[in-house]
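What you see is the complex with one protein chain gone and the rest in place.
Every chain is named by a letter (A and B) in the order it is written, and numbering of its residues begins at 1.
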Amino acid sequence: MALKGEVFMNRKFGLKEIGYTILLVIIVLLSNFPILWTFKISIEPVDLIFKEPLRVIFSPTIQGYRVVLGEFSLFFFNSIAVALLSTLLSIIIGFPAAYSIARFNTGGENLSFWILSLKFIPPVAFLIPMYIWISSIGLLDNILGLVLVHLILNLPLTIWFLRSYIEEIPIENEEAAMVDGCSRAQAMFHITLPLTSSAIVATAVLAFITSWNEYLSALVLTYTRAKTWPVALAQFIGLFRVSYNELAAAAMIGMIPSIALAIIMRKHLVRGMTLGILK
Amino acid sequence: MSQPKKVDRRKFIYAGLGAVALVAIGAATYLVLSPQLAGPKKLTLMMFNSPETDWIKSMAEEYQKRTGVEISFDVISRETYWDKLDTTLLSKGSEVDLVTMHAPMLGDYAKSGAVQSLSSYIDNKTLFPYDKEGYIRTALDATKYKNEIYGLPLWFSTEFLYYRKDLIKDESALKTWDGYLETAKRFTKTYNPSSPTEYGATMFGKKHIEQVMEWYPFYWSFGGRFPKFNSKESVEATQFYVDLFLKHKVVPPDADTYVWEHTFNAFKFGKVALSINWDANYLANWHETYGENLGITTTPAKSTTTNPAAYLLTWVIAVNAFSKMKEEAFKFAAWLTADPDAVTKVARMGLPVPSNYILNDAQLMQEKPHWKLMVDYVSKYGFAEPATPGWLKVRNILMTHLADAMVGAVSPQDALDAAQKEVDEALRE
Partner (left out) sequence: MIGTVVIFPSALSLWLSLHAITRANFFSNPPFVGLDNYIKVLTDQFFIDSLRISMYWVALTTMLELSFGLMLALLMNQNVPWKGAFTVLLLTPMVISPVATSYMFSMLFNNLFGPLPILLKNIFGVEVSFIGDPSLAFYTLVLLDVWQWTPFMFLLIYTGIRSLPNEPLEAAMVDGASSWQILSKIKLPLLKPIIAVALIFRMMDSFKTFDIIYVLTGGGPGRVTETVSVYIYRTFSRGDVGLMLALSTILLMVIPLLSRFYMKYLYGVKR
């Protein structure tokens, strides 16, 4: 399980190491406890949840999942569509933008800072303007409308990240290629792009997760057709049968794509984060 | 640096997948969007999550069978519904055709032209082939702004004092607020370790409109009258209200985070013995849980010589003025609330439509004994909010300051004084 560049100290596996390992285990358990508890609730019969809150052993039921998946699969699909699209677009737009800032210093320092400072602003602040804007172009309750907004939320981070990464890559490779007759664009695609693949993956994963979990804009901009998962989840509160198990089931299902991505992409995540941060 | 060949292939796979995904999603989006161009007529109704939603949903199904018009429901969580209502109606968008709201709110939306005036529709026999007199007069009046009807009365609601009959044998103790407090103490474990319940009562403690509505019966029964909120009586009522939480602690310690579902569960699972709550709770399961042991009565009065107060809340269904299917939308709303068969049917399920058809239906009143009580209490002790524009803001102001008083950040006097100032300003606008 060694990642590249790991420093191997003396291989003694003594008491200190065991102590650290135990500590890690405890921390992992503690930090995952809420998730495990939610899982328990998602398979628990509703009455038991309230009558015996501490009980851990019972005969499980998948009733919650059945209800949630039955009625709400559209919202799951919507979430995936929005997250995928906005991630892809943010990479497609972000990479060339980052490249141009890194290589040509487009817009100078001002542009870079301005893009990054956009991250500071609470989305609540542009709730109404955003709504009016999206409404005026007729993209309310539409996956594309939400994608547009998520793009604006994701792009600053994407551009910033990729820019730092690209700056680390020596320009000689591209210059060599151009001497050989490539145009700038070709150089960018064939040389720089492959080299930044880790960073792209890392950024893409972060963008996806952000978009997937986004709640406020989705709440305001969607109604019945483009509603996404977090908004659907919030709906479960107030059901008169107050089905906490359905809520928990919905929460668990909502976690799946993000966790799956994190697991699949973990190598890239670490590698990509490294250089993307150092600048 | 990794071998270029291998990375290139992976890049291709990713790019390929990405392209496929893009195309697939683009196609899917197009498909999702295009049915609205052709195909069956579809109305969108926006409501919040409550027992009533399910009942109306089944009526919508029946309507579809009868007329072929499909009605899709946008169900919002109870807490965020009001904000979503604002953005929807504010924006002059046409995503939603029908909305539900409280009658006092119609004034604001009518004034700004966000909801459609329905008077002309009602007079039109093709759109409204029913008897206007079917509606209970006061309910219909509550929907008027500048003498035009802006919504159809959908259901009316009040707050009862529910109690556990098996635990509280003597209802007379609950006739006054002092008696209420005493009883609550008796059922709070910190006062009475042998109490069968943890706490005496529930409260809608979270900073939310529903807290204001819970507070209204306190306010009115102590003598407070709209729109004066910092009168002596009002301060006294508010002091009593917050003391339940701050001083006497007869409610759970996190009651200041409670919304409807918390109070619902607390009572249902036997954690409290008393709950001031909505009439709908009866059918939506409390009766099923407790049967004969579910006691219902009016909210308490200040003393044995004064009257209790029954808060009447009328819900209406309104048509979005910018909807593209106004007449279709109206037809459904009219059918639901004025067609004798439809009304009786939905009433049977549990929805108290403010209709004379229900009042006069003896069997129905027998099936739903709490409605009989509701009508009784409201006609004797009922009060409702005025339908003036600006009332939306008034509620919001009350909500903010009540919440401050609730946690003891300010005294009730200060909170209400501040509220009164803002209320006066809001109503002047």
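Brief remarks follow.
Quick note on the criterion: contacts are C-beta pairs under 8 Å (C-beta built on N, C-alpha and C of every residue); 3 or more make two chains touch, one makes a residue touch a chain.
Being a predicted model, the structure only gives us computed values, none of them experimental.
Although one chain is not displayed, its contacts with chain B can still be listed: residues 79, 82-83, 86, 90, 92, 108, 111-114, 198, 205-208, 252-257, 262, 265-266, 269, 271, 392-393, 396-397, 400, 403-404, 406-409.
With the whole complex as reference, residues 1, 3, 5-7, 9, 11-13, 16-17, 20-21, 23-24, 27-28, 31-32, 34-35, 37-38, 41, 49-50, 53-54, 93, 96-97, 99-101, 104, 106-107, 111, 113-114, 116-130, 132-133, 148, 151-152, 155, 159, 185, 188, 209, 212-213, 215-216, 229-230, 233-234, 237, 244, 247-248, 250-251, 254-255, 258-259, 261-263, 266, 269-271, 273-275, 277-278 of chain A touch the missing chain.
Operating definition for what follows: only the chains that are shown with their structure count from here on.
In this assembly, the C-alpha centroid of chain A lies 36 Å from the C-alpha centroid of chain B. On the chain B side of its complex with chain A, the touching residues are 1, 4, 7-8, 10-11, 18, 21-22, 25, 28-29, 32-33, 44, 46, 48-51, 54, 72-80, 84, 87-88, 91-93, 95-96, 259-261, 264-265, 268-269, 280, 284-285. The part of chain A that touches chain B in the complex is made up of residues 50-51, 77, 81, 84-85, 88, 128, 131-132, 135, 140-144, 193-195, 197, 219-220, 223-225, 227, 234-242.
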